[in-house]
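Omission of a single protein chain aside, the complex is shown with its protein chains in their original locations.
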Amino acid sequence: MADNETTGSLLQVRNLCVDHFDPHTGARLSVLRGVDLDFSPGQTMSLVGPSGCGKSIMARALLGLLPPGFNWQGEIHWRGERLTDPDTAAWRQVRGRGLGLILQEPQASLNPVLRVGHQIAETLRIHQGLDRAAAWNEAVQLLAETRVPDPQLSARKFPHQLSGGMRQRVLLAATLACNPELLIADEPTTALDVSVQKDILALIRGLCRDRNMALLFITHDLNLAPLLTEQVAFMSEGCIEQVVPAAELVLPALPRRTETAPAEAPAVLKATNLSVVYPGATRLAVAGVDLELRPGQAVGLLGESGCGKTSLGRALSQHIGLQDGSLTLAGEDCRASRGAQARAQRRRVQMLFQDPGGSLDPRQRVGAALREAAADQGPTNEQLLSEVGLDPALQKRYPHQLSGGQRQRVALARCLATSPDVLIADEPTSALDAEARNLVLSLLEGIMRQRGLALLLISHDLEGLQGICGQVNVMFDGLVVESLPVGTSFNPLHPYSRELVRALPRTLREDPALWVQETFLPRMETPTSGSGCPRQGNCRLQKPICGKELPPLKMVSNNHWLRCPEAEAEEPSHFIDT
Amino acid sequence: MLPWLTRRLAQSLLLIFILVSAVFFVVRLAPGDPLNQVVEEELGAGDRELIRQRLGLDGSLIEQYQRWLGSMLQGDLGTSLRQQRPVTEIIGEAMGPTLLLTLTAYGLQLILVIASALIMATRRGQPLDHAVQGIGLTFYSLPFFWLALMFVLLFSRQLGWFPAGGWESPDAAFLSVGERWLDRLHHLVLPAMTLALGAFMGPARYLRAGLDDVLAQDYILAARARGLSERRVLLRHGLRNALMPLITLLGMWLPNLLGGALVVEVVFGWPGMGRVTIEAIWARDYPVIMATTLLTGVAVVVGSTLADLLYRWADPRVRIPDLSESEGGAHDAS
Partner (left out) sequence: MTLPETMATVQGPSPWWRRRGLMLGLILTFGSALIGLLAPLLAPGDPAALGELSERLAAPSAQHLLGTDLLGRDVLVRLVHGARTSLLVGWVSVLAAMICGTLVGMAAGLGPRWLDRLLMSITDLFMAFPRIFLILLLVSLTAPSLMLIMAVLGVTGWMGVARLVRAETLTLREREFVAAARGLGLTPWQVAWRHILPGLWPTIIVATSLRVGGAILSESFLSYLGLGVQEPMVSWGGMIQMGRANLVDGWWLATLPGVVLALTVIGYNLLGENLREWLDPRRQGGGLDG
């Protein structure tokens, strides 16, 4: 990094070190080890690194808001002035007027008991000295600038009344109330759906350009970095290892599935018109899904939060009861079975959960968990652990003594202990780092082939499904809206599936024109007017008929089913190669 | 809102009914004849029957229960067996002193709770935090009645600063109105202090845990990152959210207003509800027992209903349940 003492320098960090003192063990852990950083006005930089590398701590150190027990050393200069004590008014002024911070969880970043307009106006009153009415008006203006629909009304709402994307916009508006010159965005879209993520990223990008605001974009997802910033800094174990221009960045190639194996084995698990409703809820979580899982084949289930994909997975593995429909396992009706028979059937359909920390009993050693699962038959613990590529010595460990990837592999070994016919993996990699993710995915694929398992892979992330699955079902609002093969290319027809693909960071990078289109209307709430297509109101192909009746799932070509007559009629303009 | 309140009140009435009935039968099924509390056992059988009839102690238990229920519904709580006075009169006299004592004590306690919780949460791990915790835990672990005795020993017997008992001086009747209230305040100091000091640590620890949780939230970090002053962050964003769970505790506060001062009232000879209750229990004065049961039941119900209403008012997430359900947003409902 160039080290010019230019007067135009915004932020200058020299040899920033942070360590953490644990009062109980007396140990001192180094979190940041000598970070140098320079920002000039309008400069944008991404900070990419695995979890635990010190990214978030660095953001907090720059703001002077380190958590208790953390100490820092080094020099931080703001506009040439050295900041020393976080408690002084000088640093607070910088926080209020120079640096802005937005965080990962928009849910948690807003005070739940204050109206959102209030939280923005409060900042304006303190930093810009506006009176109550003027501050409120300005707050509404800021909400409009962050493209919150109906800002007058939205300002009067409480955070819980807004969707995740809206909350992130509100937080952005509250941060803009300080009129910051450098915006620090700490994983601002990690908790959001891919379609919402695209809009928030586009918004941040636009705001930085309009306001000539510098941006420090912290993320674990390398794909996002080149979308927002000119430079990308790689961080690892508390050090910035290298800084490269975003344009030169080469993204790792995606795993691609080449062979197509349409071996028509009979379905081992078959669901027909499956429906799930939770007690007290008025809407069906799963509203009539047909699905067949065959030995040695992987089927993907793609969808965003709240679409019912987890409910479907749990219904298939008989963790929750069915409202309607039928479920047969190797020809046996699962709904009719009770007691020991039902338990035996449950053992044949295993579920791999998203959070390996939560799916292993924290008070049970790995060995005991595997023994319990095997029920004193089947493969030994050693065999199971080596099948998932783990050292058999890990048997004596407790789950908290393992890394995230190891835990997920132990959870997988536990599933295999019952010698199941079907494995349902619900977002098995979304809590893991890139490296662990690839390892778990390739393990899943290998085990599926070797054991002839039927695999259902549930994910919000298309790229995760592509390497393994032959067929992908796209789900929205409890319904499968499209089911199509995925291989070297993925050519969906349904308007919703196409928007999902367009919102992928890779697609955005290849075709910057897509940034401009705000394909998704900002969603305040999910439209649910009873009958008709669930996408009505949010669709570019909308016709009056869409509000009247739900279109059926129709086969449009080999292995391709579609629930949208309009898209079927439309001549596909351009296919998107993935 | 209104259907909720109606259902709530209906449940409450049922609760009070079950409670009162249960206490009626438990008290009356206990061995011993309540008549013996009133008259000598050697009295002639005829006279005993006469008195029994006059006190409403004749007939089967069910009949007595029906009679008691009937007159209660008309607002008549009967006559005290021991004092031979209407129960309403006894309770009316005791209510004033109890409310004076408990309201003062709880006011003091609230200040102690908030102050100590703020100290503990903001000075975490520092000497001041340890000191407040140590003092609070010690008071919390002391028996109330013993603490009261020690206060009497120190401040009354040894130092002579405050009177040792009662709620006014023997010559209070001869004082002017202003002097009489001063006299009462003088008597109030020791019991109110005992009550406030003895129990503040319970809610304070609760509030501190709440503050700890709230201050670790992202919205506190976000508020600080917007350059708000520490004081504003702590009071407006931190304390307000942390106080919310404490509202539920307020539900238990109202019944305690009437009954919780029992221990202190007994030790200090404070002529309040607690003493009335305990003396009635000792003397098997069942009309008084029933009346205090009823009153406590009502206080419990009113207290928890008020707490719920307050909670609904204070926490927007509970206030508008219909909206929040339909706009789940970020969370995966599946």
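Structural remarks
Here the chain labels run A and B in written order, and each chain numbers its own residues starting at 1.
Going forward, contacts are C-beta pairs under 8 Å (C-beta built on N, C-alpha and C of every residue); 3 or more make two chains touch, one makes a residue touch a chain.
Remember, it's a predicted structure, so these values are computed and weren't measured experimentally.
One chain is not depicted; across the entire complex it touches A, B. Note that of A:T229, A:Q395, A:T418 or A:N538, the residue touching the chain absent from this view is A:T418. Of the options A:Q43, A:S56, A:Q231 or A:S275, the residue whose C-beta touches the omitted chain is A:S56. Here the missing chain is touched by one residue of B:A30, B:L61, B:A131 or B:L235, and it is B:A30.
Across A:R347, A:R365, A:R451 or A:R506, the single residue that touches the chain missing here is A:R347. Residues 15, 18-19, 23, 26-27, 30-31, 137-138, 140-146, 149-150, 152-153, 157-158, 205, 255-256, 259-260, 262-263, 266, 277-278, 281-282, 284, 289, 292-293, 296-297, 300-301, 304 of chain B touch the missing chain (whole complex, contact as defined above). For chain A, the residues touching the chain absent from view are 20, 22, 24-25, 27, 29, 31-32, 49, 51-58, 60, 67-70, 104, 235, 238, 314, 317, 319, 343-344, 346-347, 349-351, 353, 355, 358-364, 372-373, 375, 400-401, 403-404, 411, 414, 417-418.
We adopt the following convention: only the chains that are shown with their structure count from here on.
Interface of chain B with chain A (complex): residues 124-125, 217-219, 221-230, 232, 236-237, 240-241, 244, 314-317, 320, 323-324, 326-334. For chain A in complex with chain B, the residues that touch the partner chain are 23, 60, 63, 65, 68, 87, 92-97, 99-114, 119, 122-123, 126-127, 158, 160-167, 171, 174-175, 177-178, 191-192, 285-286, 305-312, 524-525, 528.
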